[in-house]
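Here's a structure for you.
For this depiction, one protein chain was excluded, whereas all remaining protein chains were kept in their positions.
Then we have chain A:
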Amino acid sequence: MDDALEVPRPQLPTADVQEEDQSSGDEDGGLDWTKLPKLGTAARPVIPKRGEKDFEPAAGGGSGLQLHVLDRSREAMLEALRAGRSISSKSISYGLWYPAIDRVHVITARGIHFSTMGHSATRAPPSEGMGGEAVDAQSNSIPGSKLPKRLELLPEEALYLVERGALFCYKFLSNGLPLVDSPNFEMTSPGAPMSVQQAFAEMTGRDGMTLERYQVYAYLKRLGFILMRAEPPTAEYPVAALTPLLSNRPLTQPQTFRGKLTTLFSRFASNVLSVFRLSRRSDWWKHLQLSRYRTSADIFQSLRFIPCTYSVPLPLPSVSEGKQASSSKALPFALSASPYKVFFHVYKPSTPFRKTAPPAPDFYVVVVNARTTPMPSIQELTALFDILPVMPLPPPRKRGVQPAVKNPPNSPPTDDPATKAPPGISRPSSTPGWPLSALTFLRRLLFFLPFFCPTPPAQADKLASKPTRPPNPFLALKTGKKTIVIAAVDSGSISFFRFGQGVFEEWPMA
């Protein structure tokens, strides 16, 4: 099924189709090379269907026929691999690799890639002899003078383009010819030409780009996603916008007079209750006073006293030492020592994207080596969740389409801890035996005041979302409040997992 989605997009040049094919064989087995069209014969190659598998090996080892079929496939594969890869000189870009700064300076930019890749950087003009030793602009900038900007690629971007045959890279040589901005520099090489192998050898491991991260980068890139570094490697690198959701959030809270009153009242009520609870909490041996409850939902409500929350800080055992304020973002301490850091911001192909001002990302991707890194601990996950914004729920499945439902599922998380589930969340020392007496009492009292008519918080949530349709709690429960994508790379095969922050306590079933 994934194969169909991984069919190369029409704008791709035909030359790099083989790579695409290989990457598509991620799930099961290899590719039937015999069905691969001869190179150059088809203008637009199609990914072949795979052949039927033999059910079981024939008794007594292989048969002549099976050997024949195998040999034919093998030959076809070697044939396909042997073919020289050609690139049109009209569509290729040229770049110069500066190992000292881990960047590729794009000399000639062609094609659509640069609308989503590369960033402009200010570099001092290369001085004679020292050439593009390219010291950072800030260090030797002459005040007042306007320094030239140039398009630069991060190692993963350059490697990706080199690998797919869209970029030809030269390696900068300090004693080479000075870089001339002549249009025919393609004749006078600005450095030593680099092969794909050399690019892999030189660029892997540079500037945080491990092989695993490159593999994730290239895989997602081939699928059409747009990737940016989460932590800007330099000050000039564009930073993603904050999630606009956060600013919208308070608006969903009804700020009417009555709403305020209700909030005030319930805060008061829970304060009263906490005093009340403390006085009662001596007897944990008591059963629930069942006769006080009117429905079983009330009983369930009163049983919710086990703290279930991310708001209470977790004790951090060993990780907490590495206390370094890393980079611009104030990361929690646990994160600075752990391999679990958001490395890529990923945008869907459909997200409107501007390179200079990236919007809030669609996914936050962490890349780890599955061989050396165990699953994240809860401390690491909590630290990750702490820096993530609350994400909107995906629109419900197209069944009786209701795009308006998008808001109501968000409303319970709109952070009303005062009204929501008063027992125990903030104070772990509440008693199970405490009935809803005080709260219910006050609430019932208020029912006698016609203009007030407060609704119990849990029901208020329900009421708020009633007008559209009661949202499906399963969607919210399965998505979680915040989501982090972790790519565990096991020597080349990538498994992606979504870790969501569970919200079960906000969506009781009874």
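Note that a residue touches a chain if its C-beta (ideal position, glycine included) is under 8 Å from a C-beta of that chain, and two chains touch if they have at least 3 such contacts; residues count from 1.
By our rule, contacts and distances are computed from a predicted model.
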Chain not displayed: protein name in its UniProt record ("Vacuolar protein-sorting-associated protein 25", "Mediator of RNA polymerase II transcription subunit 20", "tRNA-splicing endonuclease subunit Sen2" or "Coiled-coil-helix-coiled-coil-helix domain-containing protein 1"): "tRNA-splicing endonuclease subunit Sen2"
Using the touch definition from the top, which of A:Ala100, A:Ala192, A:Ala241 or A:Leu303 touches the missing chain? A:Leu303
Can you tell me which of A:Ser89, A:Gln197 or A:Thr295 touches the chain that was removed from the display? A:Thr295
If I consider the whole complex, including the chain that's not displayed, which of A:Ala76, A:Ala240, A:Ala370 or A:Leu388 touches that chain? A:Ala370
Even though one chain is hidden, which residues of chain A still touch it in the full complex? 2, 5-6, 52, 54-56, 58-59, 63-65, 68, 219-220, 223-225, 281, 284-285, 287-288, 290-297, 299-300, 303-310, 312, 314-315, 317-318, 348-350, 363, 370, 374-378, 381-382, 424, 428-432, 435-438, 440-441, 444-445, 474, 477-480, 485, 488, 490, 495-505, 507-510
